[in-house]
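Below, a portion of the complex is reproduced, with chain positions unchanged.
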Amino acid sequence: GATLATGLAGCAGLTGGSGSDGGGSSGDVEIDYWMYFGAQEREEMTALIKEFNSLDNGIHVNEQGIPFSEFLNKLFTAANSGNAPHVASYYGSYGRHLEPITHPIDDYLSNGAKNKYFDIAWENLQVEGSTYALPIDIHGKALYTNDSVLESAGVDPDFTDWNAFSSACDTIVSDTDARAFSFLNWKSGQAAFRAYLIALTQAGGDVVTGEPGNYQVAYDSEVGKQTAELMTKVTGDFGWDVPQFQSDSARVEDFLAGDLATFIAGTWSVNNFENEDGELPEDLSFSFQKPFFFPGEGDDVAWCESNSLYFPTNPDHSEEEKQAAVEFAEYVTQNNTLWASAGGHLPAAEAVATSSEVKNTPLWKEYGTIKTMYEMVSNKKVRYQPKTSIHINSDRFWGPFLDMYIQNTDVQSGVTTSANALKQALEQ
Amino acid sequence: MSNVETVADAGTASRWEQLFDRSTRELLVGLLFAAPYLALFTVFLLYPLLKGLYMSLHEWNFLEPSKSTFVGLENYARLLNDPAFWNALWNTLEFVGMTVPLIVGLSLVLALGLNQELKGSRILQFIYFSPYVLTVAVVGIVWAQMFAQSGVGTQYFSWLFSGSPLNSKFWAMPVIVITTVWWQAGFYFAVLLASRQNVPERLYEAARLDGAGPWRMFRDVTLPHMKNGLLFVVIASTIFQFQVFGQPYLMTKGGPVGNTETLVYYLYQLGFQTRELGFGSAVGYTLLLILIGVSALNYVIVGTNDE
Amino acid sequence: MSNADASQSLTDRLTDRDTLYRIGLYVAMYGLAVVFFVPYWRMFQLSVTPMSVISQGGFHWIPPEVTFAVWQRYLLEEPIIYQWAFNTLLIASITTFIVLVVDSMIAFSITRLDWPGQGIVLAVIMASFMIPGYVNIIPLYTLINNLGLMNSYWAIILPFAAGPLGVFLLVQFFRDIPEELEEAARLDGFSSLRIYARIILPLSTPILTALGLFVFIWSWNQFLWPLIVLNNDVLYTLPIGVVTLRDVNALAPNVIMTSLAMASLPLFIVFLLFQDKLISSVQMQAGTG
Amino acid sequence: MSGITIDHVRKEYDSDSGPIRAVDDVSLDVEDGEFLTIVGPSGSGKSTLLRMIAGLEDITKGEIRIGDTVVNNIAPQNRGVAMVFQNYALYPHMSVRQNMSYGLKLTTDLGSEEISRRVEDTAEMMGIGDLLDKKPNNLSGGQQQRVATGRAIVRQPKVFLFDEPLSNLDAKLRLHMRTELQRIQEELETTSVYVTHDQTEAMTMSDRIVILSDGTIQQVGTPAEVYAEPVNRFVADFIGSPSMNFFDVELAGEALHGEDFEYQIPSELAATVEANSVSDALVLGIRPEHISVESDGEDTITAELDVLEHEGSDNYLYLSKGNTEWTVRVDGNTRFEWGESVEFTLPSEHLHVFDAETGENLVVDEGMTAQTDESSVTV
């Protein structure tokens, strides 16, 4: 059997077919689904797909994992060559970027679908009045604190006040072996961008100004630079963090090991806290604070994003398949309690988010990560990033911020390089 | 005694021979044999080459090429003012400048060493050469591991760099260089070993009788004879290493501070991340010109040195 | 005789120097071999280190605990890696076959037949040697896309088979096959096709094997181009597959290392079997072998 | 069986610096059953001429006939010729049997049994019957040579062509194969054209010799003719080993005046020279074996012994007088001391006088074949 299967696949490559591989019972509508999820999230998503496939509703979904870093490249080349899948995961605020290779789904949605999701998430998915995707979750960034470390340093600051926060940090650094605060949770430009957005908004600045479709770069302003300065001082003058990353996930490891007291990270980051058995470490006591301690007169809102499902264009897709794809997407976005309980996200469907299964998970009850997120969403304390038609999360723009943070470059040139690159890209 | 019916009659000529004269026949048969490769060559090598030039003169629309607009040399002008291009060029030069001498030096040492009679020389040869049969995917990931937090490199050279050298502005490139040397030296070692073994043993005997010591023999017999082998190694490795992509892609993603972003990496980003195919083609063409320049330079050197 | 004595002690010193030199040589060459071997060892060692040891973070040359669980998982439970191996094998084999046939045909035509313009054709092909493979990727991508070959093996096979290396090597080799052989064959009544198939090809087995091996390995190891043209995981080649795996399993070095080891094994075995042939193929390329 | 007629044949090769005339207006008749050798220095066009007969080269101008058929436009395999190449050109990957049978298989419609029989018969005749299943690389040079010859014989061609078939063998073996080839040719009586650059081979094997230089025929004749009566200095120099001695001389009365000697010649000879010569500059030629050291007192030349070489039963003396050097072959028993003065005479019947400019032999009758009875050899 295996030999035959591999043989068939080989032939698929030779005949240049788009290679929808078998798997479901014959007669099913076959749907290809690309996703970039890894590790824990991947497991949840796979479970959801399995669940959907087992419904025996005449639709079969084949999933394919694509490394996140290659995801957009692949999606674009695939769409361009008529090989795009029916459904692809990507960020909800990327509607404009993906618009040329995806199609709106208003005609396929079931009645009242709009009302199933948090408004803020739904709004985010509209491009020029059409719906381009369905949101799986709303995830945002806030401040994780390792409470044992705080305790041993004897601090319990007010996380809405910069002075309180910074003196607590100083205390931690002087009184314990741990570092106080990491601005980044991951060694990537995207992480820097998201954290920077939070601080920048609170400082009253903007990344861009103007309307979708006509954005102007704004963070090379005084406030933008000051915020960047503040960020780099964390590893510089303040001495709260070190300017090195041993690995991509170094901050997570330090946090778990008690070497780092606080850091800005996403709701889903708890996934990374889990040990081999998928359990949160017993001896870890942490909490998830709203990150509204940055200085400035701006809005107390945090950055948020939605993993969403898009529907790439492919001339080979039949109406039936498109319909099935949306059906699948609705199912996945409206039945994903696992996405919260195990994945750590706040589901974008309000009913799921407030379901008892979700409210009963330790993440809501005990650690409060999802709960905090829910509160911020309900209170409109979160904001999506600008909906540009470019790949705005790219390292091309935010790599310099990472480099500033690890003291590889100074603020002036970092911000300028970044802003120039973004300006140029927006002009194209 | 000749058996007339067994030897074809000297008078006959086949129809094929009657139809075409000899040179036409050779031309037809010749083209028939050449056609399959020529087709591949034209379609997949020549045509893209010309198309690249064409594309580089356009603002190319990725999804709808028909909507591309002719912009003349604008892409080239942009390139000259593009700090990312200059950065990639500089990084590539830096990489080549470190890698090539190290590869040449190491492969020469390996070749000269293994040219001596050694026990286990087959195993040694196997070990030195074997990295060459690995894909860059394996090489890049393994070496990234070697210099990750719990890697050998980080473990034993922590006095040199704090943290992973792959995150260090200064050390990232050298680590990629070392990786490449490990991966590639075996190939050039094999070339130089053959080159060394082609030196006539008699010359060493003549040199011994002339009173030459080891250094003299190396300088006056070995080196001059290995000249062509060494030149091949220099040229081939320069051209190949100029196209470095896999190592930075897998090990550093071009960072930190774009310090390991190379030309082909940049080309890849332009083509498939930002999808600026016109501008990307201009970068590709520029890389082509640079490399033709490099080989031309090399050929000039070979040409003047050869008598 | 005192003269002889003096020279005797001189030689003693000489032999001593000689022994020292040999010792130094062995130390240097084996030392380098050990250094060369370290990455292999790390790859293997990490692949058999259990997560529990890895997550403690320390550094080991020899892990305190060994598990073959990951190997077992890949060898027995993950068909996808076999799928990738099969794909890679298929691509490499077809590429090799095409290169051998097509390149030997044109090399025969150029060296053994006489037609006007062959010099120019050869010159153009040789000149294309100067064109580094990667500068073409963007226009080549649009070509492959227009031909509808994206996500198919031909997208990898055909551009690779268009490369001039085989033509270059075979032209050199065919040129050295004595012309008399072909003339003797003409007198014996061989047609051109027969000369190609019955004389030239059988006589070229060394270079054909060498070239074949080299093409096979190169094709097997391709990275950038398959990364661009393949976007279905069932169609991936091993190099693309293992990189995908790594990005998905970012936290499990033992998993990554096992997949890398498995991806390297096939060519390692090929290399073990054909070490001399492969090395001589390298040397032929440089014209030093 | 058939003769070959070569009629005003020319071959030009294209080259960057204009056409190279490799064979220039050659006309020649090879008689049926004759063994004709083409000899000449490297590059003189021997192979080119042979290969035009074989059909391996186009004929630029002129006509070649085998028997009565003009073969200019006939494919090689249809000309009824078989060729033996210098490096044998055996198919290395085929057994001896396959090597020998391939031509029969492709150019005749003989059954495989008949082919097999013929191959075996021929192999027997060549003494390679037990090598039939070996590959050429496993054979010695001599055996390979036999296989190559066998491959030609088995096709029973009208014409054998040999291009330096022995020059890859070592001296002893070459000597041996030489007689063997002669024997075979005598047995089969197939018209044969044999190319060599080795004058000894040419002299010992052929019915007639063609001496080629720069693509043109210098002389055609039996071995004895070309030895005794070379038509020009080129032939005189080329034929014979060690080479003929040559000296620049002028004729003064009945004496030849060289730089370091004077020598009286018979008056008829002087008259012939006088009559035929166009200028004063002459070249005197005499072979080392014709110089006589048994001085009979008459007109002698004296020179000093520089080097003596003892070679088996002969001694070679290298004498010098002033700037003039003489090579003399004497009997192995004759004794000389180094530095000794040697007196010798130049027997007039062996004297050759050439025009210094044209190289023409002035003392040979126009009809090249006259006088040949004296030294002709019949086999």
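All chains are identified by letter, namely A, B, C and D, in their written order; residue positions are counted from 1 within each chain.
One rule holds for everything that comes next: a residue touches a chain if its C-beta (ideal position, glycine included) is under 8 Å from a C-beta of that chain, and two chains touch if they have at least 3 such contacts.
Not measured: the values here are computed from a predicted model.
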Chain copy counts across the complete structure file, not just the copies drawn: A x1, B x1, C x1, D x2
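Rule of thumb we're sticking to: only the chains that are shown with their structure count from here on.
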Most remote chain relative to chain D, going by C-alpha centroids? A
Give me the two chains with the most inter-chain contact pairs. B-C
Rounded to the nearest whole Å, what is the centre-to-centre distance of chain A and chain B, using the mean of the C-alpha atoms as each centre? 40
Mean-CA-position distance for chain D and chain B (Å): 55
Residue numbers in chain B touching 2 or more other chains? 8, 149, 272
Could you pull out the residues of chain A that touch at least 2 other chains? 69, 73, 77, 80
So, in the complex, the side of chain B touching chain A is made of residues 62-63, 83-84, 148-149, 154, 162-164, 167, 169, 253-258, 269, 272-276
Which stretch or stretches of chain B touch chain C in the complex? 8, 23, 26-27, 29-34, 36-38, 40-41, 43-49, 51-52, 54-55, 65, 109-110, 113-114, 116, 118-120, 122-131, 133-138, 141-143, 145-146, 149-152, 155, 182, 187, 190-195, 198, 228-229, 232-233, 236, 239-240, 242-243, 245-246, 249-250, 264, 267-268, 270-272, 277, 280-281, 284-285, 287-288, 291-292, 295
In the complex of these two chains, what residues of chain C are touching chain B? 25-26, 28-30, 32-33, 36-40, 42-43, 46, 54, 57-59, 101-103, 105-106, 108-110, 113-116, 118, 121, 125, 128, 130-143, 158-159, 161-164, 167, 189, 192-193, 196, 217, 220-224, 228, 238-240, 242-243, 246, 253, 256-257, 260, 263-264, 267-268, 270-272, 275, 278-280, 282-283, 285-289
